[in-house]
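Report on one structure; see the data block that follows.
A single protein chain has been omitted; all remaining protein chains appear in their positions.
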Amino acid sequence: MNTKEIIKYLEDLKKKMPDLIIKDINVGVFKHVYIITNEAVSSGDKVNDFILKHFSGLSIVGSTPLKNLKRDVEDNIPSINFKNVSDRDSLLELLFSGFTIIIYKNEVIAYETRAELDRGVTEPTGEPVIRGPKDSFTENYNKNIGLIRKRIKSEHLCLEELTIGKQTKNKVGIMYMENICEEDIVNQMKDYLGKINIDGVMDVNNFKSFINKENHTLFPTLLYTEKPDDTCRFLLDGRIAVTMENSPSVLIAPTFFVDFFHSSEDYYHKPFFSSFIRLIRFIAYFLAIITPALFIAIITYDQEVLPVSLLINFTVQRSQVPFPAIVEAFILMFTFELLYEGDARTPSTRGTSLSILGALILGDAAVQAGLISPIMVIVVAISAISNLVFIYYDIQGSIRFWRYVLMILSALFGMVGFMCGFILLIINLCTIKTFGKPYLIPLAPFILKDQSNALLRRDLTKINKRPSYLAKKNVVKEVNVK
Amino acid sequence: MNRYKISSLTFSLIFMCMLNSSLLGIIFPYILHESKTSFYISLGISFVVGLFLIFIYLRIFNFMPDKDIFKKIEAIFPKWISKCVSFILMMLVFLLTIIIIWRLVTFISSEFLVETPNLFIGLLIAAPLLYASTTDFDVIGRLATFCLAVAFLLLVFNVVSLFSQVDMNNLKPLLNFDLMHTGKSVLVFTFIVLVPAFLTLVIPKDNVTNSNKVTRSILSIYTLEMISIFLIFFIIVSVLGINIANIYTFPSYAVLKTLSVLSFIQNTENISILVWVLLMTFAGSFCLLFLKSGLKSLFNFDKKKTQLSSLLFIFLPFLGIVLFMLPYEIYLNKFQYVIVPWAINVSIFVILVLIFVIGKIIFKIKKITV
Partner (left out) sequence: MKKFLIFICIVFMCTGCWNYKELTELGIISAMAISKRDGNYVIDMQIVNIVEAGDKGVPESPISVMSGEGTTVADAIRSINMKTSKVFFSSNMEYMIIDKSVTNENLKEVLDFLARDTKLSLNFLIVTATNDDPKDVLSALSQFNLNPASNVSELIRRSEGRYGASHSITFKDYLREYLDKGITPVYPNIHLVGSLEEAEDNETLKESDTDDYIEIYNLVAFDKDGNTINIGKDESFGYNFLTNHIKNGSVTSSCGDNHFTVQTLKSKIGFDELKGNKITIKGEVQAEVFFYGCEESLSDTKTLDKLADLTKDTITDYIKKTILLAKESKTDFIGIGNWIYKNETDYFDWDNKDWDTEGLNNIDFDYDIEVSLLKQGNLKGDI
């Protein structure tokens, strides 16, 4: 590469990019070393301390001329990371990644002086923790990998890197345990990511639209997590983790239906308690979907299920409301959706007025105005509270959609419509396949051996095998319990 | 189409779900009418005869393990005859599907949605059926697991709550059977219950992992199913009494009307009976998948869309015509809704046995000549 051409190009670039610094140092007669850096992404201290100090120390008179830049830099400037640059594209890429470019006599090397532009390791904001480690991933790629590596100190933890995004050129890392994970999954993930051809990705969650596209479903097939201890648990099970620069979450693949009912805290409590909590989550999921539909079917088509006193009570309440039951349910559910969305986006300074307004609508005032009946408020509230058990946002999409479908079908056909809607939901769940494995495993292709960690949790000393549907290579854990 | 793999446990669960396909409204009233309080004798003899039929089924299943039933027909017969045989088999299964769905729709329209026209109930049932028929057999396997889990829970709940109302005196007089009635009920029961399960021959043996366990699991599933059918019969006769059970069209629904737990769970028959809706919808979707495989091998449809649209255009109008022209039960001959499925099932069984026998003969001839 011609030094003069590059310098001329960079001088042109400087007109639209004032944060580009081009420094010219004399090291000998008519010999110039050019130091180029972008002051926004590189750390000025490092540039000053190491590079400029060294080159400024090489005075014009009385020193040996610089024969080989690379050798000189290698011997004299302490650094772990420097790269050879061979073309203009990689030069620009490295420049914007925080590297300092040193040019001398057609030879170009890049030296790492990255600035710390992230917020440090803090507590997880989206997944609150009661017991267990409280660190979370940050936007720094190396720190994320570091948080994982310090927990799995094994030589089998592999990392494969890709670059995705034409303009953003983000580094993407795929981590997996090579002695546990199947190669098919890794190859398939590399296939998916290799086919991505877009301008830029901002976060690792953008990949969800590209992976597992062939399933027509609302159920989430990928899990994202902010916590390193969860990630390491998944890696040891035989899954892969996809991490990306500038993204504080990590994608886990493949994920199954039962994983959305687990949380890492289950392993930090006693097994009986954890099984109980998991069962409650499972029941809450189905309560959230079926409660309004079941209620509408019972009070409009199959009223004989209710005892007489309850029937009379409901009739008195519903006689004050002018709408049919389905319309009332829709009004309330829609109000609740508005409340929920508002709550998610509101800063804490405005939270109080939102809760007061919400209480007005969903409370006594609306009942006394004659718009809704108290029993419908309770039914919708039960459904909404069960919805809130799942902090994972993606699974709420499935709950919300199927809730409305079941409500419509049960308003049209009663209990039979409710049953048909439920069958449709189950068939939809059964058709999903992630990375070649069925979504409902180990529940639906019923594997008896894996039930110890599916819905209930057995004692950790008794689980000595990894899930057999994931870790075919290395099923027995290396557990030594006396 | 043949790229899926199912385990032997899933295969036997599909088998068990198909055994339940014709129980509601066809078997229960007929057996109670014929053998009255000696139903246990008919059930015992049917169990033994059924074992013999299952033995034949397992022989057909193990013969040419890498081919499903349509490919077996293609391999045995010359080209045009094989197409005829496949076509006849498909027509019989189509009629069986129509009968199962018709029975389900008449059940719903006589007990639940009495004022809704049958056509809309048919469309409502058709929605999950058609959705399930766009998928493959492994999805059906997972659906079978779910159906059986729900059915088991509801069966346990119903049996336990109705047990307090069992009156053993209703089962007497114990031995009022004669040979003709018992023989009729044995024949009808065996063929109507077992032959829909033989339609699982459409899954070739090589697609089943652990195929050495298939025999054991099918026999144990069959025993389990016969025990639960016996339990249901026992509950119906001992709670209601044989005379009341004979006047109802759907005695298994009527017995649930007497369920009363803790004096506030009453009249839950509309919720408990939905398990039959689930099982019969499952049977319908399995038969539709059977037809889909048949269409693929008969006409060499490769594209998914052509298969589906041809299935749709045949199934839906026929269902509509049947529901429109036969809205209520026809009692021309008192139990015509039992004789017709029985005839269809016997023909299917005879065709399957003929295929097996002719196949064996041809293979022996080929071995001798080669």
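Things to note:
For clarity, chains are labelled A and B in written order, and residue numbers in each chain start from 1.
One rule holds for everything that comes next: contacts are C-beta pairs under 8 Å (C-beta built on N, C-alpha and C of every residue); 3 or more make two chains touch, one makes a residue touch a chain.
Everything numeric in this text was worked out from a predicted model, so none of it was measured.
When you scan B:Thr134, B:Asn158 or B:Ser217 for touch with the missing chain, the hit is B:Thr134.
Check A:Ser90, A:Asn246, A:Gln320 or A:Gln396 against the missing chain and you find that the one touching it is A:Gln320.
Checked against the full complex, the one of B:Gly183, B:Gly241 or B:Gly320 touching the unshown chain is B:Gly241.
Within the full complex, the residue among A:Met17, A:Ile312, A:Leu354 or A:Ile378 touching the omitted chain is A:Ile312. Within the whole complex, the absent chain has one touching residue among B:Leu219, B:Leu312 or B:Val353, and that is B:Leu312.
Contact between chain A and the absent chain runs through residues 216, 299-301, 303-304, 307-309, 311-312, 314-316, 318-320, 324-325, 411-414.
The missing chain lies against chain B, touching residues 110-117, 120, 123-124, 126-127, 130-131, 134, 169-170, 172-173, 176, 240-241, 243-244, 247-248, 254, 257-258, 260, 266-267, 308, 312.
The definition used in the following text is that only the chains that are shown with their structure count from here on.
The centroid of the Cα atoms in chain A and the matching centroid in chain B are 46 Å apart. Of all residues in chain A, only 301-302, 304-305, 307, 409, 413-417, 419-420, 423-424, 426-428, 430-431, 438, 440, 443-446 touch chain B in the complex they form.
Residue ranges on chain B touching chain A, taken from their complex, read 6-7, 9-10, 13, 108, 112-113, 116, 121, 124-125, 127-128, 131-132, 135, 138-139, 141-143, 145-146, 264, 266-268, 270-271, 274, 277-278, 281.
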